[in-house]
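Beneath this line is the structure, given in structure tokens, with notes to follow.
One chain of protein is taken out of this complex; the other chains stay put.
Presenting chain A:
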Amino acid sequence: MKVFQQSFKFLALAILVFLSTSIYAKSSNEDGGQVDTKKEVEDYILHHIQDSHDFSLFSYTSDEGERKHFGFPLPVILWSSDGLKTFMSSEFHHNDDGHVIVEKDGLKFAKIHSKIYELEEGATAVNFDADHHATNAHKVLDFSITKSVFGVLVIGLLMLFWFSSLARQYKKKQIPTGFGRVLEPLVLYVRDEIARPNIGEKHYRRFTGYLLTVFFFIWFLNLAGLTPLGFNVTGQLAVTACLAIFTLIIYTVSGNKDYWMHILWMPGVPVLIRPVLAIIELAGALIIKPFSLLVRLFANISAGHIVVMSLIAIMFTLKESLTVPGAMGLSFVLSFFILLIEVLVAFLQAYIFTMLSALFIGMAVAEHDHEHEHDEHGHEVATAEDVRGDFI
């Protein structure tokens, strides 16, 4: 119970911090921001799917016709042509089309579609070509604490707080109480249903830490993405790529002799086919597996966000044909059920990512202590273990 109270206090504190920072309201003279037409809805959704440099909760137009944004700015950290440059994202005044130029130590920066560009020497404004690409500015390496990074930090700290307090509980008692009682079966689930059966009794312990971290990281971030805070961390290619590459590195590094043997010089097939198979297997192990991991997570979460936001947007796009209450009702019913499905998808994608990671690791460390069965022609009979990977 105590832990539950503690975590409650922590949450309350977090909410308080949010509220106090959101009192910071920024006004800008942009006339955009309102979303009415289909095009605006589409742009808004695409904008949301992208990472953002400040944390905005909502915005409205005041009586004076001023656009007010509620949220807080996040630090921008850039590796420019002149080294590291930092400033707060509030300096862009919520502008996202390159019109506001921020000058820092003689360098000029503009933000276009959530990407920060450095203007070339002498340029004072961004010029665009016909395809709306900047002609006199180039992208800089952007290590900013963006909304996604902020989300990773928040979820990471929450995970550390929750699970380390669970770990501390075990010092005093055998069975955790409070929130730990909710977390413990999840830990057991990942260990007993994902790590142990896929990796095998002998090796699973080494990889369980990674799998647990990844599982809860993806799941909590997926869930955070469903809250009105509007995180879309697991819908960022960079984040899913990072996760997939972690898995790739782990199973590549821990792969045993058998694993590499099966990739590079497949036993039991005619020698002439072996080099061809090696190429296919190498591509499978080094490219297709991590690519499937990163795209699956990214696409599922992004699609979920797009669908939910599109259904919410029915409220605006169909208000003429369905009247305002009709459009709102339809929008509410549809988005409510899709959101419920998204809660399931949030878990499912975390499960699938962890499961497949465990499976790939398991295939790399599997010990073929059993002699492969050979049929009467001397060819290997494929075991379930060997073909398992082909169905993924």
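Of note:
The rule is short, and it goes like this: contacts are C-beta pairs under 8 Å (C-beta built on N, C-alpha and C of every residue); 3 or more make two chains touch, one makes a residue touch a chain; residues count from 1.
We take it that contacts and distances are computed from a predicted model.
For the omitted chain of this complex, the UniProt record lists the protein as "ATP synthase subunit b", which is one of "Rrf2 family transcriptional regulator", "SpoVR family protein", "histidine kinase" or "ATP synthase subunit b". Across A:45, A:110, A:126 or A:166, the residue that sits in touch with the chain not pictured is A:166.
Considering the whole complex, the residue from A:242, A:287 or A:324 that touches the absent chain is A:242.
Check A:57, A:88, A:187 or A:348 against the missing chain and you find that the one touching it is A:187.
Only one residue from A:54, A:96, A:118 or A:142 touches the chain missing from this view: A:142.
In the full complex, chain A makes contact with the omitted chain through residues 50-51, 79, 115, 141-146, 148-149, 152-153, 156, 159-160, 163-164, 166-168, 170-171, 174, 184, 187-188, 191, 205, 208-210, 212-213, 217, 236-239, 241-243, 245-246.
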